[in-house]
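Here the complex is missing one protein chain, while the rest keep their positions.
Letters A, B, C, D and E mark the chains in the order given here, with residues in each chain numbered from 1 onward.
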Amino acid sequence: MFFHIKELQFKAKPERPDPAYARKLQEVLGGQFGEMSVMMQYLFQGFNCRADRKYRDMLLDIGTEEIGHVEMLCTMIAQLLDGAPADQLEEAAKDPLIGAALGGMNPQHVIVSGLGATPTDSNGFPWNSRYIVSSGNLLADFRANLNAESQGLLQVVRLYEQTTDPGVREMLSFMIARDIMHQNQWLAAIEEIEQLDGPIAPASFPRELTVEEASRQFLNFSEGEESSMGRWASGPLYDGTGNFEYVAKPQAMGQQPELAPPAPHQHSTPGTPPYLVNKGKSL
Amino acid sequence: MFFHIKELQFKAKPERPDPAYARKLQEVLGGQFGEMSVMMQYLFQGFNCRADRKYRDMLLDIGTEEIGHVEMLCTMIAQLLDGAPADQLEEAAKDPLIGAALGGMNPQHVIVSGLGATPTDSNGFPWNSRYIVSSGNLLADFRANLNAESQGLLQVVRLYEQTTDPGVREMLSFMIARDIMHQNQWLAAIEEIEQLDGPIAPASFPRELTVEEASRQFLNFSEGEESSMGRWASGPLYDGTGNFEYVAKPQAMGQQPELAPPAPHQHSTPGTPPYLVNKGKSL
Amino acid sequence: MFFHIKELQFKAKPERPDPAYARKLQEVLGGQFGEMSVMMQYLFQGFNCRADRKYRDMLLDIGTEEIGHVEMLCTMIAQLLDGAPADQLEEAAKDPLIGAALGGMNPQHVIVSGLGATPTDSNGFPWNSRYIVSSGNLLADFRANLNAESQGLLQVVRLYEQTTDPGVREMLSFMIARDIMHQNQWLAAIEEIEQLDGPIAPASFPRELTVEEASRQFLNFSEGEESSMGRWASGPLYDGTGNFEYVAKPQAMGQQPELAPPAPHQHSTPGTPPYLVNKGKSL
Amino acid sequence: MFFHIKELQFKAKPERPDPAYARKLQEVLGGQFGEMSVMMQYLFQGFNCRADRKYRDMLLDIGTEEIGHVEMLCTMIAQLLDGAPADQLEEAAKDPLIGAALGGMNPQHVIVSGLGATPTDSNGFPWNSRYIVSSGNLLADFRANLNAESQGLLQVVRLYEQTTDPGVREMLSFMIARDIMHQNQWLAAIEEIEQLDGPIAPASFPRELTVEEASRQFLNFSEGEESSMGRWASGPLYDGTGNFEYVAKPQAMGQQPELAPPAPHQHSTPGTPPYLVNKGKSL
Amino acid sequence: MFFHIKELQFKAKPERPDPAYARKLQEVLGGQFGEMSVMMQYLFQGFNCRADRKYRDMLLDIGTEEIGHVEMLCTMIAQLLDGAPADQLEEAAKDPLIGAALGGMNPQHVIVSGLGATPTDSNGFPWNSRYIVSSGNLLADFRANLNAESQGLLQVVRLYEQTTDPGVREMLSFMIARDIMHQNQWLAAIEEIEQLDGPIAPASFPRELTVEEASRQFLNFSEGEESSMGRWASGPLYDGTGNFEYVAKPQAMGQQPELAPPAPHQHSTPGTPPYLVNKGKSL
Partner (left out) sequence: MFFHIKELQFKAKPERPDPAYARKLQEVLGGQFGEMSVMMQYLFQGFNCRADRKYRDMLLDIGTEEIGHVEMLCTMIAQLLDGAPADQLEEAAKDPLIGAALGGMNPQHVIVSGLGATPTDSNGFPWNSRYIVSSGNLLADFRANLNAESQGLLQVVRLYEQTTDPGVREMLSFMIARDIMHQNQWLAAIEEIEQLDGPIAPASFPRELTVEEASRQFLNFSEGEESSMGRWASGPLYDGTGNFEYVAKPQAMGQQPELAPPAPHQHSTPGTPPYLVNKGKSL
């Protein structure tokens, strides 16, 4: 069960409206790696958590915080949209600043949402739940979370470069700090699980049932061997089970596919006279 | 530029048809973390790569391999669909095995694809490119890759538990091995970048411009403090910049939002008489 | 079965081209609450109608009218796109009016549709059938219809404010009138059903099987009690079964969730040695 | 800012697992009118609210409650999935109950989510934010809310008919009560606004700028006049501005469309010799 | 403008209910190549038509017919859903026929649509407008239409094999006939345009501006030359401009890509100290 506090977690007040920037800021609200994604990802992982109680609690703490980040971003976007002009060509012709604003705006901000934030990204594409994952496996999911916080922080930093509004920058400074903390958090949580199970997720599949040499080989599927120069191509495997092997010319180990001819009921075979497989009670 | 070899990278031949399992196997072909996702993710990261040449080469090597994995899975699924019955109720009534097969099949395998694999997941949902990311930042993207290989391996292991067909299991044994290798590969590549820049992605934002205390605090947004018992709540921060702090009762630092009243041109204000903002040349 | 009349239901002729406005007008053609939505919603409700014949007839009358509205909007958009320039930067640099047009255009109008209307909204997002509903319950569906006409009229009024082209405004004046009529129509149809069944949709679930006090309580899930000042928080319930109750501090009535540990075949449990649940005929 | 309480708002404990019903229950969690939809719809309307403070507070109270409903449904679904079998054909052949469960399950519950709830509907289709609306206009949005609660209650009642598990039914009894309350709430809130502005949303467009007769006419776009027998076809308009008029044979008032020929740069005109409009610096 | 006739274009009455077949039949109603697709494709092509008046009329004639096909399929599906059971496990255990029906049903038919047709395919995936195209070029679009009628007829024939209900088969016999006619129609219309412009769409790009040899070469991007044995690899080009050439070992003609290093404002470059490009008025 949840409760709401009327104050925002942190200040969200721009110095001046900027409808074109409002559109851009939508990316970290409703985009693939926006706050809606981390909010829903952490909440679902928490609600579904079958592991030790401390993991559920931790996941729901951070998920609950992220609802508040969605709130901050919505509040900021609504204020950036204040004063958005309604009309178009005439005004744009007079003032290039207005023209740029109009050209860069999301039209749905003035047609659909009444100058409010929309649950979409910077191109107006709706958020959808395939952005998130809750697999039940803590190591796999904490890596999903680390990935989300890494992509998210990167986007916020890029957006910081694209405005000089002190109010916007102040809020972003807070969000950047929280994303840094959250990367630290997932890195620590991953470390905790890896110390138990090692770095492969899941660790529970018996190695002897795999094609073992294939779990060591970097396969060079191209002309030239620049790819041999990385940490991933030689030296010890990260999971400690042996060494990387660089296979310069990988060979096919499988058959040449030979699919059976089409089933007659599929009507895909050229050169047949008309027929019906399932005679049934046809006309 | 790419070339094709007619043989598969590894054997893909089931012992017997199993249309219901064919539907399930679609998940790791065209699902969120299926082979289409890693194939397209690595290819786009490689094509867009602006870093040292060895990274581009490595990304395209693995991306090229994954095209071959898509090929193996399609071949396997087409063979699992051999012998799929066309008709429904009558046959199901006679033989519970057929009934189960029919109930569990994807109807599009017999209506749309002619008993071929479809570019969709196990519920027939189409693959879409929001499953992938190519951000230009190596650390962020390698974490996306590690996440994809972790979720993907987990799903393949679960699918291994759901069949006993030796031919299917043999192919999955190979795919499991490759996923283990690919996790090793991304872990190694991440290590290489982290040794240069530390574990925060991106590292290049000046810390003094963040709200610094917020980058250390675990905020307990719930009653009860089970979440304090993890590695993420005390001890040194993973990035070495200080210690985690557990804030048991987080306080709001922001304002109570007060949005400006609706712009008249939005026609959202209750209690107004009819009006027109933009008089223009109306009727 | 349907027939087509070559004349439009109402005039649809702009005074001058305006490709940026063409993009905006797409919202009420192919957006969430555009004419495609009401057309398909009314047609599906009519085709599926199991109630008295007059409802089916009424639904198909208005659904058939809406096909004609799609036609009017397509015709208008195609004409607004006349004279859209093909080239970009050079021309924009010379004339800010052209620059604004180019910046505000939907690129697919010049690449994909040949200066024709597209079945998409103002951001080029495709129409999809999750915008509509046909539930079989008249009261529920008439409320969906009233909602669609309310959101749709609001958007058309906003678009009216964003142009001064007399031809566009004339067509919008007609569409506004029809939307007002259609709101009247659904309000009247709702009244007819509510007089029979009361205002809860569906009315047919036995009240004694509900947790009855919960059907009266406004729960204040926040600090502060501003929400107590509305009609929804005190006085008689709209359905006449009692009075609203304002619960200032709602209490949890449920358990603290305790999910069972992960099923072994899911490979989600940390700290286990490698294993296989379904031994079957593995390697 | 938000806080979490560890107890659920109401009990959510099934008497026995039922994986096929778990799939069905997903509809009211992540479907078009599920709890995720009302949660996000009320939160966005609240965050964007520019009207009197009591509306924002009310919207966020109910939005916050709905987060807790998502939590209850996730908890219930996870428990219904307990004991879901991993394997398929063999077991199905032995026991028709297991066969039915397997045939009716969502395969992603055993491949993707680790026997946890997914943010999708009963066909595994992901939730997306085009299910919701926040327009800035209170009357339009409260109608969207009433619609959502009506469709949602209808679905929950249907799902109640499809199980006899006392634990599931108990939770549904609570959710049904809340949906009844929420319909009462929106009906009351709508009444409050309509008493101010009348029943047309938005009321603020000047009627004299509409094609007035069109705002009164029911147009009979079909053979036969069954549609004349409803409240919507005669008698006073719901908004009190006159009477419904039934037009038995509507006439076209618009032109026959004549679009200009294709712009040459679109290369759509048959019968032309090869050419280039934009000579530029071509080969 | 459109009118509705109450009778269906052709009989649509099944002999007995069959909810599992109702789900399958959805494919040709709301799937990629279902009747909704051809209806919307022809209507949009007609509304947008800038060519001779006879094309617009023809497109709208067939588009209008297809609305009536949507009507027939909805009517059929609603009747196939009559008698669909509400409950699940108990009944399935008693009667394998009911079990198969339940396992094969679309749950949304009993939860969402009230036993009515849904605007979705056989997996419950919603129809969306990216299924259709209206490009403004008649030859390109008539080919899209021929493709849609070919895929659509194939699916209807497959569905015919999957039922023996005489009522369903009778309706499908009519739809098959119309699809054959419509293939004839588009083949004839294509012939008309090709006689004017030749077989390349569009014909209007000057050939001398292309890399001419590349317009004749079949490139063998694989080991082995089976692909040389088709009509496409030797003999005269279909457009009469020369002969096919089979290139057994295609060579790269392009550069090895060298992308510029990342722009600093993107924060993608490893190994840099923290910095800010856009100093602005930061904290």
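Note that in this section a residue touches a chain if its C-beta (ideal position, glycine included) is under 8 Å from a C-beta of that chain, and two chains touch if they have at least 3 such contacts.
All of these numbers come straight from a predicted model, not from anything done at the bench.
**Q** Just to confirm, in the complete assembly, which displayed chains does the hidden chain contact?
**A** The chain that is not shown touches these displayed chains: A, B, C, D, E.
**Q** If I consider the whole complex, including the chain that's not displayed, which of E:Leu29, E:Leu146 or E:Val168 touches that chain?
**A** Missing-chain contact among the listed residues: E:Leu146.
**Q** Touching the hidden chain in the complete assembly: which of C:Leu8, C:Ala22, C:Met36 or C:Val110 does that?
**A** C:Val110
**Q** Going by the touch rule given at the top, which residues of chain E touch the chain that is not shown?
**A** Given the touch definition above, chain E has residues 5-13, 32-33, 53-58, 60-62, 64-65, 68, 72, 75, 78-79, 82-84, 86-87, 110, 114-115, 128, 130-131, 133, 135, 137, 139-140, 143-144, 146-147, 150-151, 153-154, 157, 160, 173-174, 176-178, 180-181, 183-189, 191-192, 199-202, 204-205, 209-222, 224-227, 229-233, 235, 237-239, 244, 250, 252-257, 259-260, 262-263, 265-266, 268, 277-278 touching the missing chain.
**Q** Touching the missing chain, which residues of chain B?
**A** Chain B touches the missing chain through residues 1-9, 30, 36, 40, 43-44, 47-48, 50, 57, 60-61, 63-65, 67-68, 70-71, 74-75, 78, 112-120, 126-130, 132-137.
**Q** So that we can see where the missing chain sits, which residues of chain D does it touch?
**A** On the chain D side, contact with the omitted chain comes from 154, 157-158, 160-166, 169-170, 173, 265-268, 276-278, 280-283.
Everything below uses one rule, namely that only the chains that are shown with their structure count from here on.
**Q** Strictly by the touch rule at the top, which chains does chain A share as contacts with chain B?
**A** Under the touch definition, chain A and chain B have C, D, E as mutual neighbours.
**Q** If I list every residue number at the interface of chain B and chain C, are over half of them used by both copies, so same, or under half, so different?
**A** same
**Q** For chain B and chain E, let me know how many angstrom lie between their CA-based centres, rounded off.
**A** Each chain reduced to its C-alpha mean, chain B and chain E end up 27 Å apart.
**Q** Distance-wise, how many Å sit between the C-alpha centres of chain C and chain E, to the nearest whole number?
**A** From the centre of chain C to the centre of chain E is 25 Å.
**Q** Hunt down the residues of chain C that sit against at least two other chains at once, touch-wise.
**A** Counting only residues that touch two or more other chains, chain C contributes 5-9, 32, 57, 60-61, 64-65, 75, 78, 114-115, 128, 130, 133, 135, 137, 154, 157-158, 160-164, 173, 221-222, 224, 250, 252, 254, 257, 259-260, 262, 265-268, 276-278, 282-283.
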